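Excluded from the complex is one protein chain; the other protein chains are retained at their positions.
The block that comes next holds subunit A.
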Amino acid sequence: MKLGHPYFAPLRLLASAVSMLAVLLAGCATPSTLRGTGDLGVVIERASGTVQVVTQQPPRLLARVEGLGDLSHASVVFSRDARYAFVFGRDGGLSKVDLLTGRLAGRVLQAGNSIGGAISSDGRIVVAQNYEPGGVRLFDAETLAPLADISTRDPVSGLASKVVGLADLPGNRFAFSLFEAGEIWVADATDPRHPVVTRYAGVGRNPYDGLASSDGRYYLAGLYGEDGLALLDTWHPETGVRRILDGYGHGEEKLPVYKMPHLRGWAMAGEYAFLPAIGRHEVLVADSRTWQERTRVPVYGQPVFAMAEPSGRRVWVNFAFPHNDTVQVIDVPTMQVVRTLKPGRGILHMEFTGRGDAVWLSSRDDDRLVVVDTRTLEMSTVLPARNPSGIFFTWRAARMGM
């Protein structure tokens, strides 16, 4: 007997109700509501105090998270499961953004004036580096509860140095530099409530930023007040900090620097380290084992970021005002600039995808993100963004020194 018989009409209704319910239930559990975070990232919108959560492929906006305060010079690290982004704002705000829900999962105002942060090798400690009141602060990555403070206040002068160049090292250690005091400190946070600090004094005048190599062995501080960089080999801490690329300016008058360069682990490409010169329109190239100068590449302006593609085959460079409408691409084997791009006004930051098929550029003054295909060096996508600055992809979660 077919269901079309009048006798079965109520049964038919019930059947359709059941199937509708089944569809609804299936809808709730459908795989499309699940998502990995490996292809996500966050973009800082500095003027509006918001961050975009984006997908890398296809490049698009997933969510906009508001209420993060003053994000001028904000930076980001990721939780080890790459679900959460810790955003360090200039106003001392430390915000934890849930990439999957697109919401704030926590926020503390931890200082008056902050510049960035790092996450420990075990992923349990988030550390913020501060300008005001100076020093660094350690927080529980889960709850953002404070764990410890490391003061950089000099007991004699009473002056607290601004902290720059904070980077994580293996074994829950952190390295950072003191701008006024000219020191490098390494903090061992094996006991996160009682970090133990080793100080290296007299490393040079005005360290402005620092980096840890991606194997966590070397810590490098760029010096604004001297022609050279300070290097600590953490495998041989007993040898102390030594100067590398000393006197690269040859005593010549420096060109004015309209924006401080940035250093991070992406400066390394195979056997080389690519480092922005200060006050010279050059990228310095050092051997990443002997730290001797190998060459220097003349570029268009004062370099801000010199970033190696994940393959190490090419290095991309952006520039300080008034040259910040330009990006240059250096070919590593020939050490030549092979392409000069004009992707937009106010190019503040660049971020490669994990395997380097694309690079995202933030154009602050054109209110857009420009995605460039690294194979063709052509723009492939343009996305709207409000005064974008830093772009951070989740591959950083698994990388030391990032």
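Everything that follows uses one rule, which is that contacts are C-beta pairs under 8 Å (C-beta built on N, C-alpha and C of every residue); 3 or more make two chains touch, one makes a residue touch a chain; residues count from 1.
Here is the rule we use: contacts and distances are computed from a predicted model.
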Name the absent chain as its UniProt record does, using one of the following: "Anti-sigma regulatory factor", "Cytochrome c55X", "Ion-translocating oxidoreductase complex subunit D" or "GGDEF domain-containing protein".
"Cytochrome c55X"
Quick one: which of A:73, A:368 or A:396 touches the chain that's been left out?
A:73
Omitted-chain contact residue, chosen from A:61, A:260 or A:335
A:260
Looking at A:162, A:264, A:314 or A:368, which makes contact with the chain not pictured?
A:162
Per the definition of touch given earlier, which of A:179, A:219 or A:316 contacts the omitted chain?
A:179
Give me the subunit A residues in contact with the hidden chain, please.
46-47, 70, 72-73, 90-91, 112-113, 115, 131-132, 162, 164, 179, 206, 208, 224, 256-260, 321-322, 346, 364-365, 387
